[in-house]
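Only one protein chain is missing; all other protein chains are in place.
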Amino acid sequence: MDLNFTPEEEAFREEVRTFLKDNLSEDLATKVRNGRELNKQDIESWHALLQTRSWLAATWPEEYGGPGWNAVQRHIFEEECAFANAPRIVPFGLGMLGPVLIKFGTEEQKKTILPRILSGEDWWCQGYSEPGAGSDLASLKTRAVRDGDDYIINGQKTWTTLGQFADKIFCLVRTSTEGKPQQGISFVLVDLKTPGIEMRPIKLIEGGYEVNEVFFTDVRVPVSNRVGEENQGWTIAKYLLGHERTNIAGVGASTEALNQLKALGRKVKRYGKPLAADPLFAARVAEVEIDLEAMRMTNLRMLFGTSDAQGSVSSMLKIKGTVIRQEINDLARRALGPAASPFPSEDVIGNYGIAPPEAAANAANYFNNRKLSIFGGSNEIQRNIIAKETFGA
Amino acid sequence: MDLNFTPEEEAFREEVRTFLKDNLSEDLATKVRNGRELNKQDIESWHALLQTRSWLAATWPEEYGGPGWNAVQRHIFEEECAFANAPRIVPFGLGMLGPVLIKFGTEEQKKTILPRILSGEDWWCQGYSEPGAGSDLASLKTRAVRDGDDYIINGQKTWTTLGQFADKIFCLVRTSTEGKPQQGISFVLVDLKTPGIEMRPIKLIEGGYEVNEVFFTDVRVPVSNRVGEENQGWTIAKYLLGHERTNIAGVGASTEALNQLKALGRKVKRYGKPLAADPLFAARVAEVEIDLEAMRMTNLRMLFGTSDAQGSVSSMLKIKGTVIRQEINDLARRALGPAASPFPSEDVIGNYGIAPPEAAANAANYFNNRKLSIFGGSNEIQRNIIAKETFGA
Amino acid sequence: MDFTPTDDRRMIADSLRRFLSDTYPIEHRNKVAYDGAFHDPDGWAGLAELGIMGALVSEDDGGFGGAGFDITTVFEEMGRKICPEPLLANLMALRLYAAFGKSERIEAIVAGSERAAFAFDESDSFGDLGEISTTFEGGKLTGRKTVVYGGQAADWILVAAKSGGKLGLYEVKASDAEVLAYPMIDGGGAAEIVLDGTPSECIAEEATDAIEAALDAGRLALCAEAVGAMDVLKEMTRDYLMQRQQFGRPIALFQALQHRLVDFSIEIEQARSIVIHAGGKFETEERALAVAKAKNLIGRAGKLVAEEAVQMHGGIGMTWEYAGSHYAKRLIMIDHQLGDTEDQLRKVMALTDISSAA
Partner (left out) sequence: MDFTPTDDRRMIADSLRRFLSDTYPIEHRNKVAYDGAFHDPDGWAGLAELGIMGALVSEDDGGFGGAGFDITTVFEEMGRKICPEPLLANLMALRLYAAFGKSERIEAIVAGSERAAFAFDESDSFGDLGEISTTFEGGKLTGRKTVVYGGQAADWILVAAKSGGKLGLYEVKASDAEVLAYPMIDGGGAAEIVLDGTPSECIAEEATDAIEAALDAGRLALCAEAVGAMDVLKEMTRDYLMQRQQFGRPIALFQALQHRLVDFSIEIEQARSIVIHAGGKFETEERALAVAKAKNLIGRAGKLVAEEAVQMHGGIGMTWEYAGSHYAKRLIMIDHQLGDTEDQLRKVMALTDISSAA
């Protein structure tokens, strides 16, 4: 039992930290820290900067242009990025499609698609959920019907994150209605410029736009755009859902959010004293800090592969990680008192200065982050997964 | 909308209070306040005292020897008894069998049994649950087979509260295995002196004895001891479960327990100051006080019949009432710190004086009161009842 | 004891419910809530016509209601439609005008021809009137009031300010002050009120008790509003669970969801009860304690209901288009108004002070 990082790991951490210090612009970090929406240019320039070091595709092997990191290095990298308020890497091409192609794709697919992900030429988005198929993903209804060397796709996808910036979409589509629902699904790549596709933004609870509906009407896609065998898409989907859950605990991001919360507690006043001096506030902060400390260790135990309940641990991390993050968001919102109420427009933040700028969007972020326990496999679904493993039924 | 009691009701409250002040012995009240086990004599003498005023059988009409109170009077009476630390009236004969006989019994049954309940000649206990039939009461297996003018009973009952003091038991027994499980059940009265009955005490988690197992081996009971029709016992069971839930919120008892908790908070010290001055303790006390205030009003709304969700309100009161009471028990245990650990023997309380005598059994009472959310229809069953009403399914 | 509403209040509730259903369907509600002046003059005129503002003031003071239960009756209905009109602001203003006999203003507000707002909070004074630093001197006010509810649509601003060490009440013509208007995240408007030697009239040199009473009226109103909103959000959630199919059956059949809906339903009943309690104590010496208890419980219940409702709706509950998301936002943000759960708990702790009680 040794809870220290190796000197090599510490040196790596230092390298990442130095890189971030030297290269992440203060403007961008401030935007992230203040919880503001990033535009396309913000994200693209950050991706490009990371790729100058081959750090963009953290999970890819070196031969495909990734850094070849192990789990610990990825953990360190993610933590340091969170501490520096770097933008989150958009995962659809880099964290999802890339690994899928590396595992399931043809040589041709790897050769043509992977470099364009790294270069930023292709921004990918995800076509998984449908209005009637959320938690019950296997019930998806978007049809792809074979027509010579093409599929003709009809149907609707939803909750497509950052689809408004994307060039291409990977989809789960139904290619057969025989057998179990899981058996007739295929994984298909679609260019969003193909005729018959319409992307409509969905406005979220707090007023922001980050997800979309995608409508497919007689969309013609070459069969060669399928990844893996026909009707074997569920295997890929499951593999990908596993991948979606790495870094699911978000320990780095929650740690940074907690530090910001404490700073806010020192800044705002209640009853003539800093809020941080109030025992009821301080007690809740201390409790969540303790929970986060434990989760950091749970996360490391999973990374180092010694957890007793390996399979369900990622579900546990998803549940507890979101609970902790949402508790921090809750406290950050409450810390503002009445100043949390104004809609965080540019006027409110920039000119009226009702709350400190880094906290003005705290209520909006609280509402937005209610998604954490819903998206990516809701916490209820995660509980079902753990229960299944616990009871073997 | 008028939240005041009428002058008549206030006068009644004063009458009850005066009676309790004049008649409840300080010794007995202290025993109740200190959470000590009462012996048979304690309970019998208290019952007898109440019956001098015809106040013992609160729900019975005057013609049968009850006081003829309405719901509000019963509420006031129960509240005042709780505030005075009077023993709880043992409900099996008075609150359960009595009302059942009044509604379902023959004239003969009423005439012979009811007076003996009031006089204390017969102490009744309850034979409902079985080892395999708890929440799922209808699956009970104790058989009563007709043999001429008798039933022959074989089987086992459990969780029979205060059976060790009882003379007689009312049982649900299976008289038919045809149709739905609910359809073959009968309600039968059994003298515990009948050959073939064995009562075994169950020691509870905290070390006390208040429930028992009852074994029936070829126990012969006259058919005339059946209440209601053969195979119609489920109707009585449901009626009785409804009766069991009056005063289920326990507002009076929780109010008294909360007052004792506050007094304890002033008495014990932490960090050189009374515990009550600690904001973390005071905050939890204040929160439960608020919840209790609300429940008092929910309870009154039910009593006055204006609640919007009449049917499920008693289930709500059961759930929230037990949550509140258990939270008070929890705080009372914690308030003692290390002094909660000693097993509350007579030595520990009387001679060693580790905790104030009125608080020495706080941990034991905490453990014992975990039963509140399990017995009498567990809180899970209550949630099912409410859900059924909510979703109509 | 009698829990039946009086005929008058039942009539007010019925007519207001009908009016709001007709006038503020969710699309119009959202338009009013987030656009333009965050206030609909026609809707406001309709409220006046129904006598809603009059119901918030006693007969002696120029209205025909004004008791705690009148306030809860009106605001529960406002909550059922999460109506964004500045009624909270005008309730507090009415109570203050009434406290100091300003019948002309009361008449105008009750008639719907004028609107007022009450400016008390400052960035460093949240929840603590003692920390107010806006001052009145020589007929002029100087200071900055923040998040003044309804300030964007008011003709008159009542300002809590210090003068000679006393906390007084002063009136400013809105057009004389710098009013920076904005919408709130849960809809409805507020404003920063910047006072820089702004001419004003002294209503009362010492107004602490009247201000506390007006704020308590506002808190009681918010509590009742929350109960109305919770009832509707619960109905929406139940209906959604019964209609939404996953894994081949309505998700209402999943026991884990059933039990969670039950748990928050219980808290809604508790919330309803504590509001009745506070309404009943509103005219007594226990007002402050009862209102603080109510707003604490409402804060906890509102958060539970809002978060669970969104969670149980899944993605759809996260969308602007779905009405439930706005109810959830309103329930969460009510806690930020006039002192949150913790502020109220501190108040209960201070008022009951269990460490020194006998």
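Chains: A, B and C, in written order; residue numbering restarts at 1 for each.
Everything that follows uses one rule, which is that contacts are C-beta pairs under 8 Å (C-beta built on N, C-alpha and C of every residue); 3 or more make two chains touch, one makes a residue touch a chain.
It should be emphasised that the depicted structure is a prediction, and the values quoted were computed from it without experimental measurement.
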item	value
Neighbouring displayed chains - absent chain, whole complex	A, B, C
Residue of B:F77, B:W159, B:F187 or B:F216 in touch with the missing chain, whole complex considered	B:W159
Contacts of chain A with the absent chain, listed as residue ranges	1-6, 9, 72, 262, 265-266, 274, 276-277, 279, 282-283, 285-287, 289-291, 293-298, 300-301, 304, 306-307, 309, 313, 316, 319-320, 380, 383-384, 386-387, 390-391, 393
Positions on chain B where the hidden chain makes contact	129, 132, 134-136, 139, 158-159, 202-207, 269-272, 278, 280-281, 330, 333-334, 336-345, 347-348, 351-352, 354, 363-364, 366-367, 370-371, 373-375, 378-380, 383
Hidden partner chain, residues of chain C it touches	254-256, 258-259
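Heads up, the rule we're going with is that only the chains that are shown with their structure count from here on.
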item	value
Identity of the chain that, by mean CA position, is farthest from chain A	B
Computed distance of Cα centres, chain B from chain A, in Å	53
Cα-centroid distance, chain B relative to chain C, in whole angstrom	42
Whole-Å separation of chain centres (CA-atom averages), chain A against chain C	37
Residues of chain C touching at least two other chains	345
Chain A, residues touching no fewer than two other chains	280
